[in-house]
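Shown below is the structure under consideration.
One protein chain is absent from this view; the other protein chains keep their places.
Then we have chain A:
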Amino acid sequence: MASALRSAVLRRIQVPIARSTVINGSQMTAVRSMSSHGDDHLDKQEVVDRVLEVIKCFPKVDPSKVNPDVHFQKDLGLDSLDTVEIVMALEEEFKLEIPDKEADKIDSCPLAIEYIFNHPMSS
């Protein structure tokens, strides 16, 4: 009985064919389900929080002094080797490998946040 009713109802129902998936159009490029990166990009606030967390965990840094505008050597009293150490800690945290030329330029919190936020592979 139920199956007869069900088939009767199903025969009447018509669903319009969805026209939204265009094979060669731009909508197919929006979702790349097996892609390892791209749509899981970090948002700015998360990058800021994690960078500050890494810097606060650094043994020589006073956590109360850390804020998003801090300069490693001028404000936190670190030396050049400490700066490299922080950059390496950031590399580990965000699973990056920062080339030497860029790594030399990163000497303050805003620069680190900007570089990591703009890096496509940071996670």
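Quick note on the criterion: a contact is a pair of C-beta atoms (placed from the backbone, for glycine too) under 8 Å apart; a residue touches a chain by one contact, two chains touch by 3 or more; residues count from 1.
Criterion: contacts and distances are computed from a predicted model.
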The complex's invisible chain, by UniProt name, from "NADH dehydrogenase [ubiquinone] 1 alpha subcomplex subunit 6", "Rab5 GDP/GTP exchange factor", "Small ribosomal subunit protein bS6m" or "Sodium/calcium exchanger membrane region domain-containing protein": "NADH dehydrogenase [ubiquinone] 1 alpha subcomplex subunit 6"
Candidates A:70, A:84 or A:111 - the one touching the absent chain: A:84
Residue in contact with the excluded chain [from A:43, A:69 or A:92]: A:92
Hidden partner chain, residues of chain A it touches: 57-59, 80-82, 84-85, 88-89, 91-92, 97, 100, 103
